[in-house]
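Sharing a structure here in structure tokens format.
Up next is chain A:
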Amino acid sequence: MRTSIVGAVIALLLTISLTSPLVVSQGLTPKLGGTLVVIQVGDPKSFNPDAQVDDMGFPIFQNLFNKLVTLDIDYNIIPDLAYKWDVSSDGLTYTFYLYKNATWHDGVPVTAWDVKWTFETINKSKGIAYSWIKASNIKSIDVIDNYTVKFILKQPFAAFLSFLGWYGTFVMPKHMYSNYSDWLDPKNPVLQKPVGSGPFKFVEWVKGDHVTLEANPNYFKGQPYLDKLVFKIIPDANTALSSFLAGEGDVLAVRPPFSEIPKLNSTSGVIVRSRAVPSQWYIGFNLLRYPFNDRTLRLAIAYAINRSYVIEKAMSGYGFPARGGYTSAIKWAFNSNATLPNYNVTLANKLLDDAGYKLGPDGIRQTPNGTKLSIKYTYFTTGPETEAIGVVLKEQLKKIGIEVTLEGLEIGAWEQKVVKNRDFDIALCDGFQGPDPDNMRSRFALGAYLNFANYSNVEYYDLLQNASVTTDFSARQKLYWKAQEIFVHDLAYIPLVDLVAFYIWKTEFHGLPWESAGKVNYNSYALTWWEKGKSIEPEYIVFLKNNALAIVIVLVIIIGVVVAYKVTKKKWSGKTTS
Partner candidate 1 sequence: MNLLELNEISVEYQLGKNDILALSNVSFSMYPKEILGILGESGSGKSTLALTIMRALPKNARIIGGEVIFNGKNLLNLSEDELNSIRWKEISIIPQNSMNSLSPVHKIRDQLRDILLLHEPKLDEKEVINIMEEKLRLANISEDVLDKFPHQLSGGMRQRILIAASLLCNPELIIADEPTTGLDVVTQYQILKELKNLQSAKGFSMMIISHDISVISNTSHRTVVMYGGKVVEIGPSDSVVESPLHPYTRMLLEVQMEISKKTQNELHSRTNFNKPHKSVGVNFAHHSGCPFVQRCPFATEKCKTEAPTLLKVNNDHYVSCFLFNK
Partner candidate 2 sequence: MEWKDYLLRRSAQLLLTVFFALIINFLIINLAPGDPAALMAGELATKEYIEAVRERWGLNKPIPERLVSYLLNVLQGNLGYSYTYLQSVSNLIAERIPVTLLLTLTSSIIAFFVGLLLAVKTSQKAFSKVDLFVSNVMLTIYSIPSFWLGLMLIGIFGVALRIFPTSGMVNVRSTGSGVFLILDIAYHSILPIVTLATIQVPIYYKIARNTIVEQSSEDYVSTFLMAGMSTSSIFKKYVLRNSLLPPVTVFALHLGYVLSGAALVEVVFGWPGMGRLLLSAVYSRDYPLIMGIYLVTSITVSLANFFVDILYTLLDPRVRYK
């Protein structure tokens, strides 16, 4: 009787282990296979990820290559090739410990020598990251062993780590560039057919139409679930939208016209998420030119601008009104009580009257020394928003007696006229202010190339300089907060809008970068999977399969022992009773 019980138990055990994978698969475990199509605006320029500014190439590089460290969707620094790093107390030495099983797509292992070569080339050939990682500030890069590398800086640079994880710092295959002196030499095939170390490998690039990547089976952090990752190029926003809706795309990385977003929201099978990104539209005054050096005029103008109305009219309501002297998207650095003046037309008019800007007969004010307050708003024509913002400002400033004419220029001409020749009244500019507030130093501080308003407040400059060398977190934070208070007071620049980014994708895909904070960089589809893919057996099934033979042997042994025990017990009982 007992053996039957034991036999039944074992049988039960076996059936459960075999059927369980079917049961489990209904839940949200990832599937294998499928093609993800990301629709984006343009072609990458080339496949050298660190040589030049390439907004269109960047999302592709984030899946083809790796950096030492990278940034997740919340701009937190997370490990990439380096699983661990430590910073010396004096903030001068950074030691990175690399994964040992990372290989290039052609099988060659990724080593510290690749890292050393990459950053020395960035320094030698002035890669785009040369400026923000302050390559000239790197004293030396020492290879401790194949998987440990040490960076020694000349002087401490607190934002080094976050800039290392940002733009233009991908580790590149040294062996592919060895026989070319210039890493941009067009004859080098790798510029057209890249070799990376990332989760996806290069397949083909049909210019103007699409870039196709496929899963890298021996990716050091585990093979991605998707088979193929395709970037489809559609430059026109509304045709991109219609292709997405017509099922030709799964992720819409082209910002659709604002009016389409409510419709997209309500379309079945489509998810739309939006979140603030550390980019801002801001206007700058030409402080070298009268009357813009008069702070009361700038204050009055600040009061006259209703930032939420600007967003509602110029950007169909999609954006966050800028609140202070820095983007609110990087929470730790944003000083919430250094706020910009709120919309108050009466106060603005009063300020102007008191300051002697008398109202002329035609409803336009005159400056104290008699010139008409008719100003030019200079913008670059990269998209419809820049002009739309101008139209709104024109209407709003008219209410306080200031006449505005719009001057649209191609971006090169804008840069020449505004940045170089300082030949403007008010100019609109935008810019990424992440990943670290140190970015403000090269944008608003004294002597920065992009500081077209010529804002030269020395205290502001010192605060930023100081913050860039203090490694202590809370001390650094206080310095940035103080800087924002001065920035908001001087009003050389008036931030208008904190930009919003949209994440639009089809519901049949999961594990997208913006759903995997802390695990992958903000463009990586390494963890993305497709609902309709093939199911993967859970680990223990894999385990069972791999060592089925061993299990059988063990079972036999157990049964053998049990039977033997039963038999011996009977003998014993037989002896005693007889």
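The candidates came about this way: all candidates are chains of the complex that A comes from, given by their letters.
The rule is short, and it goes like this: a residue touches a chain if its C-beta (ideal position, glycine included) is under 8 Å from a C-beta of that chain, and two chains touch if they have at least 3 such contacts; residues count from 1.
Not measured: the values here are computed from a predicted model.
Undergrad: Which numbered candidate touches chain A here in the complex: 1 or 2?
TA: 2
Undergrad: So in the complex, the part of chain A that touches candidate 2 is made up of which residues?
TA: 35, 37, 42-43, 45-46, 48, 51-53, 125-126, 128, 130-132, 136, 184, 186, 191-192, 206-210, 212, 230, 232-236, 239-240, 242-243, 246-249, 382, 410-417, 419-420, 431-432, 439, 442-443, 449-450
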